[in-house]
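Note that one protein chain is taken out, while the other chains of the complex remain in position.
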Amino acid sequence: MEHVRVTFLRDDTIDAPILIEGLPGIGHVGKLVADHLIHELDAEKIGEISSLHFPPQVVVNEQGITHLVSNEIYRGEKDGRTALFLVGDFQSSSAEGHYVLAEHYLDIAENLGVERIYTLGGYGVGHLVESPRVLCAVNMEHLRPEVEAAGGSFENAGSGGMIVGASGLLLGLGKARGIEGVCLMGETSGYIVDPKSADSLLAVLSSLIGIEVDHTSLQRRAEDMEQILAKIQEAEEAKNREDLNYIG
Amino acid sequence: MEHVRVTFLRDDTIDAPILIEGLPGIGHVGKLVADHLIHELDAEKIGEISSLHFPPQVVVNEQGITHLVSNEIYRGEKDGRTALFLVGDFQSSSAEGHYVLAEHYLDIAENLGVERIYTLGGYGVGHLVESPRVLCAVNMEHLRPEVEAAGGSFENAGSGGMIVGASGLLLGLGKARGIEGVCLMGETSGYIVDPKSADSLLAVLSSLIGIEVDHTSLQRRAEDMEQILAKIQEAEEAKNREDLNYIG
Amino acid sequence: MEHVRVTFLRDDTIDAPILIEGLPGIGHVGKLVADHLIHELDAEKIGEISSLHFPPQVVVNEQGITHLVSNEIYRGEKDGRTALFLVGDFQSSSAEGHYVLAEHYLDIAENLGVERIYTLGGYGVGHLVESPRVLCAVNMEHLRPEVEAAGGSFENAGSGGMIVGASGLLLGLGKARGIEGVCLMGETSGYIVDPKSADSLLAVLSSLIGIEVDHTSLQRRAEDMEQILAKIQEAEEAKNREDLNYIG
Partner (left out) sequence: MEHVRVTFLRDDTIDAPILIEGLPGIGHVGKLVADHLIHELDAEKIGEISSLHFPPQVVVNEQGITHLVSNEIYRGEKDGRTALFLVGDFQSSSAEGHYVLAEHYLDIAENLGVERIYTLGGYGVGHLVESPRVLCAVNMEHLRPEVEAAGGSFENAGSGGMIVGASGLLLGLGKARGIEGVCLMGETSGYIVDPKSADSLLAVLSSLIGIEVDHTSLQRRAEDMEQILAKIQEAEEAKNREDLNYIG
């Protein structure tokens, strides 16, 4: 079987200059911002990605219908600007799989005309942050002034940092393909789904992509997400107790 | 070497519209029901599946003859209705292997004309259940009314559930091939081989597949299975103690 | 790179009807017997097997020369009878690798004309055994009377046993190629290199293959092996402490 399967839900040509990645990570800051943008732009799901590098399971929805675990590609636009989103609940379950998945994400991006990727994440500091900064990294030097002008900080550069998973590899592997990459990370404690950190991150991102959206529902969205994640974690723990089987 | 090897024990054409999966899982409810049906229908073994994704060992039978660990395909019929069974003692020993094995199970199903797959399992609740429900999930929306009419419950849908392993992936990956999938899970504590849960599950399944069998030996079969599983677990523990070798 | 590399040290045709496997396992009984036979027959090393499924390291010998970790094939003869030996210090470091290695061992056996494989091991019982039995399993039913006549016991058959690793898979996968397989396991505590168990095993094996050798040095050989294994284990533990590097 193919290791990664990409299914497009539309046949027409899609062309978008930027891709915004918001897969799970610290404080779920990146996921919260990407999901919020998708909702505010009323973005359309255009593709799904399943892979044997994801956990071997299906998700049961509210109607009792199963869906293979997958990440998703959305397309949204506003004010004449178009953006793609890479979101979902999964990263690779193995170290090698991270590389394989990232190359596939980049294949999709290249095919859809993406010239720049924004990867969103949290930057865990282990304590509550009053005024969360948006710490940044870029994969090409010429991107830095633009990111700083938008309010992104590079104060953390030089502390020996690493960016793990899709957020890092999309920049690292994207560079070899000539795709610009910007990683935005909202400072966060790391312990909760953090709407305040997401708020800061969204401000910088909006400035960079030229798409403004309302921020007011971020707080409620964070609370909803917290509840869903609690259920997933509960299920995960029950699964580990039972080794192998269904978790309701 | 091939990663999965499927061996058929008959040469003639076999054609069956449904496949019932009862591999190991919570409370061994699914395995108990599938094994019971195979026995009551006097079903015939028609195929074996071995794989490097199974544990690297052979089983020694009562006569001292070794057999490569494998799962098995049976074929049974009653009242003019035919069913295939996928049973055995093994699921994949790696996350990726689950996907590879599920795709091979689906290849077999497609080749034998299967149009619908029932996957059977337990639904662990962590405490004894007086009147176990049969909680269900389907991979296509139109299947739900039929399952509810047969006594299956969808009360658990919407709680963020996941179905792990073959029971889940056969539904998730089967959908892409147009194969209908129904997962039936008997509520169970998860601590014992649970004949009461199996009894409930068997009633719903019988109604769905139109094959009725006697339930009276389920209790005894559960006791026998409990003994065999205790031996396997004992051997497993001894094996872990010894790292690598023979377990008597 | 190829996953398994087999190097033959001779060019002429080698043909032998039997292969005796004595890789590491419980109580190192199988290894002790195979190594003893190789010594007593003054058997010649004819081949080496290296693999990325073995640990990623080299062994440093008495002269300070490194050798890639590998298992070895020897050829010995006595009284007009010829036997091959598969010995060494390594089994696969992954579950999948066990299958891949076993298929390669069987390729070698087939190419050298092997018609029967004896796999040797210990049968751990967790306590000292006064008169160790030789417990057996075979991969074809017709082999059992011959093994019983040679003093092998099948008393343990039916206890739900499994044979893990090369000793098991050579029988299980060999059967599909029409190669006869006999597994002989000397009862042993499992805690020490056990010359008494090896003595019993050697008696049964000698009777089966028609090659008798002196048993007197088994005791001393067991003591030597105990010392070498202590060093390997010590190195292994030091390695685990240091994560990654050289162990003297």
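Going by the order they are written in, the chains are A, B and C; count residues from 1 in each one.
Simple rule for what comes next: a residue touches a chain if its C-beta (ideal position, glycine included) is under 8 Å from a C-beta of that chain, and two chains touch if they have at least 3 such contacts.
A quick note: this is a predicted structure, and the numbers were derived from the prediction, not measured.
Participant: So which shown chains sit in contact with the chain we cannot see?
Facilitator: Touch partners of the hidden chain, whole complex considered, are A, C.
Participant: Could you tell me which of A:L9, A:A149 or A:V164 touches the chain that is not displayed?
Facilitator: Checking each option in A:L9, A:A149 or A:V164, the one touching the absent chain turns out to be A:V164.
Participant: Among A:M140, A:I192, A:V213 or A:L229, exactly one should touch the missing chain; which is it?
Facilitator: Of all options in A:M140, A:I192, A:V213 or A:L229, contact with the hidden chain holds for A:M140.
Participant: If you put the missing chain back, which residues of subunit C would it touch?
Facilitator: 1, 50, 52-53, 55-69, 93-94, 97, 228, 231-232, 235, 238-239, 242, 244-248
Participant: Go through subunit A and note every residue touching the omitted chain.
Facilitator: 24-26, 91-92, 95-96, 98-100, 102-103, 121-126, 135-141, 144, 154, 156-165, 167-169, 171-173, 175-176, 181, 183, 185, 190
Just so it is clear, only the chains that are shown with their structure count from here on.
Participant: Please report how far subunit B has to rotate so that its Cα atoms sit on those of subunit C, a copy of the same sequence, as a value between 0 and 180° in steps of 5.
Facilitator: To bring subunit B onto subunit C, one rotates by 90 degrees.
Participant: Measuring centre to centre with CA averages, how many angstrom lie between subunit B and subunit C?
Facilitator: For subunit B versus subunit C, the centre distance works out to 36 Å.
Participant: Can you check how far apart subunit A and subunit C are, centre to centre, with Cα atoms defining each centre and the answer in Å?
Facilitator: That gives a centre separation of 51 Å.
Participant: Could you tell me which residues belong to subunit A and also touch two or more other chains?
Facilitator: Nothing qualifies.
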